[in-house]
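Here is the structure we will look at, set down as structure tokens.
Heads up, one of the protein chains got dropped from this complex, but the rest are sitting where they should.
Now for chain A:
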Amino acid sequence: MTRRLLTMIGAFGLVIGLMAGTPAWAVNPDEMLSNPVLEKRARDISQELRCLVCQNQSIDDSDAELARDLRVLVRERLIAGDTNEEAIDYIVARYGDYVLLNPPLKPETYILWASPAVLAILALLAVFAFYRRKQREASNATTSLSRDEQARLDEILGTSNGDKKS
């Protein structure tokens, strides 16, 4: 019984290991550069660039024809001596900021970048206000009764006391 369980766990682990070990990149062997340093840089750049045909994949992931052309182009730029930034700028000059999967920080995108922080601060303020109110309500509840309320309470208690005594 335990042996069977162990075998199953082992098989499961093997499957997970195999899945993790072979990421399904779209890069074909004939596109790759022989220089491993340049190839690594090309891969890093490709993962930052959006495939405009499929839009939610990077050109590194995409099988689209244009993605392939752009991967080859990025490699050519690197061979020509471009830095990573220069190669990325070359693509951005043609397709705009939209090709960048990470939007750049500039006046048009300030709202985009600031919104998580602004929302977090608003949420914190809301939580703070909520607890402040709760606390105030709780302290209000312990303050003394108004004169009318006290009189009414005395009346009720007085009557019930009287009842007990008699």
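FYI, contacts are C-beta pairs under 8 Å (C-beta built on N, C-alpha and C of every residue); 3 or more make two chains touch, one makes a residue touch a chain; residues count from 1.
In this section, contacts and distances are computed from a predicted model.
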One chain of this complex is not shown here; going by its UniProt record, which of these names is it: "ABC transporter ATP-binding protein", "DsbE family thiol:disulfide interchange protein", "STAS domain-containing protein" or "Acyl-CoA dehydrogenase"? "DsbE family thiol:disulfide interchange protein"
Any idea which of A:V53, A:I79 or A:L105 touches the chain not displayed? A:V53
Just the residue numbers, please: which parts of chain A touch the chain that's not shown? 52-53, 55, 65-66, 69-70, 73, 92-98
